[in-house]
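Heads up, one of the protein chains got dropped from this complex, but the rest are sitting where they should.
== chain A ==
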Amino acid sequence: MSHETNSLVPDQLTEQQRLILVDWLIQLADDEFIIGHRDSEWLGLCPTVEEDVAFSSIAQDEVGHAAFYYELIQELEGVSADYLAFHRPAHERKNSLLVERENGDWAYTIVRHYLYDLWDQIRLDAMVESSYVPLAHGAKKMKREEYYHLIHFQHWFTRLAKCEGEARERMKHAMELVEQDLDDLLDIGVIESDLISWGILTKPPVEMRSEFYSQYKELCKDLSDGSERRIIFSKQVSKGRMGQHSPALASVLENMTEVIRFDPNAQW
């Protein structure tokens, strides 16, 4: 079987390539794992029964994507996917701060997930032709599933952004809260240039970010009162990708590892 000349073959990676690839996969896996868990927390609490169904289904997809990424790491590192998901302490997790925040109200939930999915879509687009072929195959698959999440959240976002009164105030407040975490979400850390030079990502993160922010600006128009919405981004350096998290992550981890801590041999 012939390989494309520039593709990275799993068992022929240099030590450096393997480390960079694993760092990136952990960011992706942890993002999907934690947002998926936050989604699942809505079961039984959503405003309508249709949303209970939708959030459970979306949670299942996201956790499935996390499992896919954890399995890729397992192939590279020999550490089990279950270990990666359930046994790493908070400071080893590389998810963005945005996905670990508590669910808050419905407005925050919708805004957070929609913006996360917009970024995820840009990220997947940059991976469908990845030099790491197993990642490229997975990205193609995930894009087809994420298509439905995007339609869903776009619909909710537009619907809520058109509301008046308290709903509108809540949407504006949600946007302000999410904005503070956007730089952290879009950060990839020090591995950025290597991801590009080895073709793991096929689009420079600088371009990915500018694509995201131009989409974001369009969304802000829906919520402005005629005047241009002032966008303030936090200028803080990345935290999530460096393993620096808020207490919210510790509480998610405690919740999701309760069974395995109680009975390490539990099967389901």
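Just so it is clear, contacts are C-beta pairs under 8 Å (C-beta built on N, C-alpha and C of every residue); 3 or more make two chains touch, one makes a residue touch a chain; residues count from 1.
To be clear about the criterion, contacts and distances are computed from a predicted model.
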Exercise. For the chain omitted from this view, which of "Ring-1,2-phenylacetyl-CoA epoxidase subunit PaaD", "Flagellar protein FliT", "2-amino-4-ketopentanoate thiolase" or "ABC transporter ATP-binding protein" is its UniProt protein name?
Worked result: "Ring-1,2-phenylacetyl-CoA epoxidase subunit PaaD"
For this session: Please pick, from A:Leu8, A:Leu25, A:Val63 or A:Ala126, the residue that touches the omitted chain in the full complex.
Result: A:Val63
Exercise. Per the definition of touch given earlier, which of A:Glu145, A:Glu169 or A:Glu207 contacts the omitted chain?
Worked result: A:Glu145
Problem set entry | Residue touching the undisplayed chain, where the options are A:Val53, A:Cys163 or A:Val259 | A:Val53
For this session: Over the whole complex, note the residues of chain A touching the chain we left out.
Result: 50, 53-54, 56-58, 60-65, 67-68, 133-134, 137-138, 140-142, 144-145, 147-148, 151-152
